[in-house]
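One protein chain omitted, others in place.
Order as written gives the chain letters A, B and C; numbering starts at 1 within each chain.
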Amino acid sequence: MQRLVEAVPPAAVTGGPNDPVLRPSALDPSQLRLAYRWVLLARLLDDKTAALYRSGLVPGGAFLSKGQEALSVSLAMQLQPGDIYAPLIRDTAGRLAFGETIQDALRSCIGSPLGPMRGRDGNVHRGRPKDGYLPMISHLGAIPSVVNGALIARRLQGKPMGIGATCIGDGGTSTGAFHEAMNQAAVERLPLVMVVADNQYAYSTHRSRQFACDSLLDRAVGYGVDGHAVDGTDLAACMQVMDRAARRAREGCGPQLIVANLLRLCGHGEHDDASYVDPALKESHVGRDCVKAAADWLIAHGMAAPGELSKMQTDVSAELEKAVDEILRDPAPDPNVEKWTALATAALRENAS
Amino acid sequence: MQRLVEAVPPAAVTGGPNDPVLRPSALDPSQLRLAYRWVLLARLLDDKTAALYRSGLVPGGAFLSKGQEALSVSLAMQLQPGDIYAPLIRDTAGRLAFGETIQDALRSCIGSPLGPMRGRDGNVHRGRPKDGYLPMISHLGAIPSVVNGALIARRLQGKPMGIGATCIGDGGTSTGAFHEAMNQAAVERLPLVMVVADNQYAYSTHRSRQFACDSLLDRAVGYGVDGHAVDGTDLAACMQVMDRAARRAREGCGPQLIVANLLRLCGHGEHDDASYVDPALKESHVGRDCVKAAADWLIAHGMAAPGELSKMQTDVSAELEKAVDEILRDPAPDPNVEKWTALATAALRENAS
Amino acid sequence: MSITYLEAIREAQARALGENPNVYIYGQDVGDFGGAFKATKGLAAQFPGRVIDAPISEDAIVGSAIGAAIQGMRPIIEMQFADFSTVGLNQIVNQAATYYWRTNVPCPITIRLPCGGTSGSGPFHSQSLEAVYAHFPGLVVLTPATVEDAYSMLLDAVAIDDPVIFCEHKFLYYHLKAEKLPTGALPVGKARIARAGRDLTLVTYSAMLHESLAAAEELATQGYQVEIVDLRSIKPLDTDTVMASVARTGRLLCVGEAWPWGGVTAEVIARVVSEGFDLLDAPPQRLNAKDTPIPFHPRLWAAHRPTAQSITAAARNVLNY
Partner (left out) sequence: MSITYLEAIREAQARALGENPNVYIYGQDVGDFGGAFKATKGLAAQFPGRVIDAPISEDAIVGSAIGAAIQGMRPIIEMQFADFSTVGLNQIVNQAATYYWRTNVPCPITIRLPCGGTSGSGPFHSQSLEAVYAHFPGLVVLTPATVEDAYSMLLDAVAIDDPVIFCEHKFLYYHLKAEKLPTGALPVGKARIARAGRDLTLVTYSAMLHESLAAAEELATQGYQVEIVDLRSIKPLDTDTVMASVARTGRLLCVGEAWPWGGVTAEVIARVVSEGFDLLDAPPQRLNAKDTPIPFHPRLWAAHRPTAQSITAAARNVLNY
């Protein structure tokens, strides 16, 4: 069987006019402006989450997506009603683009009973499975096989399969669970779009201590799946590569592995100053800010006027402030009304404690 | 970093004079005759084990190595004192070549208290860790990381590392544990020689339901390790490929992944008639008997005379019969002298039951 | 006609597949081969595409079942041996078991664990892990001891909206036989008085029921009437039925094939004494396997787990207190 393995070198992904993969002319400006709106909102929402964390309103930790917005949004924007989306730790942008409300996001961070997790779980561990939006658990690698299963369900039910989209970090690829899930998706030839965000570090651990291949894209051929490389700091490139990967998945070409290079532009969580990050990396191409780069690119390619973008910023900020005002009025969860059972089946509940 | 990935097509592995990889002239006839002696003994030992099983002397099951002898022996024959060897289910030949006595093998099968596992564990779950010979547990994939650790120990102790050799089946590569261990070995650049015996089936499951790449060799590049393909039915080819892999491991080139094609020429265990095996596979090159093929090859290449080989068979049979006679006089384990503790530390034992 | 415990499991799956299009079976070698123990024999042919061979990937097997379950399916997962479920444990205890609690979306999976010891199976093909799963919130753990329960409780398991750990005992697969499949059954979660008696309450489950029944026969010849409670479900655990029996007998012995520390027997005793201390005329006792891995050789194995003989001795101690 013929397999597509595109190892696009980062240099080619910045969008030169002669790059056959990436042609600005192939891009829909309105889609790009929309994507930009989401990454901007995601960035502001992250800043707001950090501010709430610092003021003590966020229990536990705050885990931001800075640097991963372009990659994240471009995956989610490929998704259609009926698709499955299982974002991970740094997918604020994708979540918003998939349809999550700002309120849902913030409520999860503060543990509001009105949020989707009702104070039981928090921060990035949120979702609404009924909407095809699956919540992560902390254990890295445990989610992709769940997406596989959702797709298998549709096959068995004779329903249109749609696609299943999920994300993992460079560190997460070292888990056995990730391997089993990739292999399972390949054997079952499922429309899984698996995005690896290689942001150079897993917590403090550099990728050189995490894997020994040159690029995680080298894993694609070993699973027998299509592989795509992309510059994760380049919104336009991400949009095009995701478009192709999602299309191939929908067309029955089996799992698609996308490997993006980028840098985490924040700590692992807000408790972490990330002082271990190599300054040279921050200065390099991989360290550039994908949100700012996207704005520059839109303007340089005549896809948006500067005034348009600053108006967007004003609108988005207002939307965000309104949501913050709303959720800060939420009550705290009440242990006395909490049901304290883990079982769905009422007849099987017992109260041993 | 440059990596060696040799994808020798099976056709080239049969040893034609123009094949740059495999030259009969490069082989040491005495080594080959020795290897043949081990595969012959392994085959006869397997037959004997099956006979003992049928006569009710082997508790549990009997798991034979038929078809894997050539591959197994050629790995073990690369090993030197101080190396680590962690064979798996179908390594009767390699175990013998590594120095296991026939008695140890048979005693494990009958659960003798005089065997290395003292009736506590049995059949292929045997070893003598003090001799660098590690016993497997049943959970597939759980052994390679243990070999990694033994090698890491030597590095930390400043001792010569030697190499660590282990084996897994096509099915075992689907385990997360296998993935984690391969990746760990690559990151630590350990002298791990990892042999994948792709014998077309995992129990009843055909490889097409186990992985989706063309060959498991395609995984090498994704781990960033050297890869070697070999025809597992060809003893001479196995000897040469293992020689090169082991040499590269010793020279500091990091983990070596060898993928061999062969067919299991028996059931999963002796309870299994393997009726699910595709008859066409049995008729094909992959289905040929590696022991018989080795004898033919030795004679055809003038490396042994027919009489020499039949004398070998007589000697080996006598050796085997003697060992059988010996171990059948062993006592059974006695529950009354059994210590019934899982702890090495006497002071921490308690007898809750 | 007569039907084995194993056949009952096959029949229950056939019925579940036949009655509910959302049921499917996934596990290693479950397809055309019919499973390592033949518990799915013929089902792949009878229900094309719905009895699916899995790669050797217990984590992904369970993970995918979770994804399918929340999309409305009712997966039945066959682990080849209970022992190998440790490799998929994280998905079971941290993802499946917490799903409903976290999201309000039920996660109905049946995970079949062929468990317990058989002669010569050794440390990695003999384990009884029910206590490990019962410790984690969010799981239902069933331990059928009879052909009838194997059948009816497996159907229950598939119908339950929560993840169910279905501990089927390999020792019972071929040896235990019934006349026919049951038409009714006790509700899942309820224990059963397997033998009535007024002198001692013997609480047990799974294969140990049969060793206990043999012990009770032996003790009956000595004039002791042992009441045997077959728990059937160890989570939830039917404390009421146990307590009612202890109220009648005043004496308690708990027998389990699993390891002692924190096992079913400890849990039952803790419940009985904290709620029914005054019912007891003698110290409650437990009998379990020894606290070592499960030995390979049949002679060691026979001494490792409780047997009719050791149960008889333990019961006599409680009776004579």
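By definition in this document, a residue touches a chain if its C-beta (ideal position, glycine included) is under 8 Å from a C-beta of that chain, and two chains touch if they have at least 3 such contacts.
Quick caveat, the model's predicted, so the values are computed rather than measured.
Determine which one of A:Ser174, A:Asn199, A:Ser215 or A:Asn261 touches the chain that has been left out.
Counting the whole complex, the residue in contact with the absent chain is A:Ser174.
Tell me which residue among C:Pro108, C:Pro144, C:Gly189 or C:Pro284 touches the hidden chain in the full complex.
C:Pro284
Taking the full complex into account, find the residue in A:Gly67, A:Gly94 or A:Gly122 that is in contact with the omitted chain.
The one listed residue touching the chain not shown is A:Gly122.
Where the complex has a chain not shown, which of A:Gln31, A:Thr205 or A:Gln313 is the residue touching it?
Looking across A:Gln31, A:Thr205 or A:Gln313, the contact with the absent chain belongs to A:Thr205.
Just name the one of C:Val30, C:Leu43 or C:Val87 that touches the chain not displayed here.
If we include the chain that is not displayed, C:Val87 is the one touching it.
Taking the full complex into account, what residues of subunit C touch the chain not shown?
Where subunit C meets the chain not shown: residues 83, 86-87, 89-90, 93-94, 97-98, 101-102, 123-124, 131-132, 134-138, 235, 258-259, 261-267, 269-270, 273-278, 280, 282-286, 290-293.
Using the touch rule from the top, list residues of subunit B that touch the missing partner.
Residues of subunit B in contact with the hidden chain: 84, 116-117, 120-121, 125, 127-130, 134-135, 137, 139, 141-154, 156-157, 176-177, 180-181, 183-184, 187, 341-345, 347-350, 352.
List every residue of subunit A that touches the chain not included in the displayed model.
Considering the whole complex, subunit A reaches the absent chain at 58-61, 111, 117, 119-123, 125, 137-141, 171-172, 174-177, 202-205, 209-211, 276, 332-335, 338, 340-342, 351-353.
The criterion applied here is as follows: only the chains that are shown with their structure count from here on.
Would you mind checking which chain's C-alpha centre is most distant from the centre of subunit C?
Centre of mass proxy via C-alpha means gives A as farthest from subunit C.
From the C-alpha centre of subunit A to that of subunit C, how far is it in Å?
41
Using mean CA coordinates as chain centres, what's the gap between subunit B and subunit C in Å?
Computed value for the inter-centroid distance: 37 Å.
Taking the mean of the C-alpha atoms as each chain's centre, how many Å separate subunit A from subunit B?
Measuring from centre to centre gives 43 Å for this pair.
Note the residues in subunit B that touch 2 or more other chains, in rising order.
Residue numbers touching two or more other chains: 141, 174-177, 209-211.
For subunit C, what residues touch not just one other chain but two or more?
54-55, 57, 59-60
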